[in-house]
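Left out: one protein chain. Kept in place: all the others.
The block that comes next holds chain A.
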Amino acid sequence: MKKAFWLAGAAILALAQPASAGDTIKIGFVSTFSGPTAVIGNDMRNSFELALDHLGRKMGGKPVEVIYEDDGQKPDVGKQKTEKLIQSDKVDFIVGYIWSNVLLASLKTAVDSKTFLISANAGPSQLAGELCSPYVFSTSWQNDQTPQAVGTYMNQKGVKSVFLIGPNYAAGKDMLAGVKSTFKGQVVGEEYTVWPSQLDFSAELTKAKNSKAESIFVFYPGAAGVQFLNQYAQAGIKGQIPLYTAFTIDELSLPLQKENAIGVPGAQQWVNDLPNAENKKFVEDYRKKYTGLRPTFYGAQSYDAVNLINSAVVAVKGDTSKKDEMKAEMEKANFKSVRGPFKYGKNHIPVQNFYLQDVVKDADGQLSLKTVATIVKDDQDRFVDKCPMK
């Protein structure tokens, strides 16, 4: 025990010493660590740390240093933090970004400085299309892809009409556009709510109920998803109008949503029970390291981000000045992703499968998410042709 303290002390001292350039791999991590959505940022950080542990906290023989910054879910703050990390900390990679509007505000700083940016969640349509960049990679998806899969699933179920509800910001608009692009039935209504301040959806639920739509689709990430499901159940329309979701039910919201989430389907590119060895290791070790917590797709994407960066750093043997070689290596997606193997499109967005997920009681009697079926295979986002890169 005492020895562990000494080691920890020594480690802190080592970190405190100013590292001369090139000795360490410096990674900046921008996510939300304060406010109601801080649980998402914490999950991303947990998974990022776990992935570094699995690599022995070294990449290409060099120690890794991570600087975490809180964007407070605000685009202007995210941009400032990105500038700070790139200009004064001079990081080699910048990772994270839950929110599409935060990422869009921060993007130019990273691209102009030719710093590699890995989005571990946000996937605005602009990033996949006209704003694509050689220095930007995604370990998640393009926003439209997941709701597109939900739309496809609704077609399979023979749903004839839908009422769409989502938050009024970049990702909300992408999500509703995504469903509309694949859903073959009629869209009877489309409502946007003030984001992130509006948490009472009574007016929208009343409209949905009176629209006589056969189904409702929503996108509400984080705590808003809990509130929406609560109010959907309380309004008594759970039995009447089935709900379809994207990014509304995950391992963070499920303990609060409880029974309200049962029977509400969603789509995802990663589910905790995907049967590959890398994923088993990730989920098991996460639950061991962070007792009482379960990893989410946000975490899975952050875990993948570490391994993507590692593949690039190993390929250039730790010489992070060789940007072209690192880019070429990352384009191969030459690492073991917890979602299973995938390829990159020319816009650096994954071409990947999307699964139908359902809420079930697991062996411990706790509610958890389960893969039910594969909705689409090797799905490429629909903005790739707008990307000028080859």
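Assume contacts are C-beta pairs under 8 Å (C-beta built on N, C-alpha and C of every residue); 3 or more make two chains touch, one makes a residue touch a chain; residues count from 1.
Simple rule for what comes next: contacts and distances are computed from a predicted model.
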item	value
Hidden chain of the complex, named as in its UniProt record, picked from "GntR family transcriptional regulator", "Fe-S cluster assembly sulfur transfer protein SufU", "ABC transporter permease" or "Cytochrome ubiquinol oxidase subunit I"	"ABC transporter permease"
Selected from A:Ile67, A:Val111, A:Val188 or A:Leu256 as touching the chain missing from the view	A:Leu256
Residue in contact with the excluded chain [from A:Lys79, A:Lys173 or A:Arg339]	A:Lys173
Listed residues A:Asp23, A:Glu130, A:Asp200 or A:Asp385, member touching the removed chain	A:Asp200
Listed residues A:Gln80, A:Asn230, A:Asn276 or A:Thr371, member touching the removed chain	A:Asn230
Missing-partner contacts on chain A, residue numbers	35-36, 38-39, 42, 168, 173, 190-194, 197-200, 202-204, 206-207, 210, 223, 226-227, 230-231, 233-236, 252, 255-258
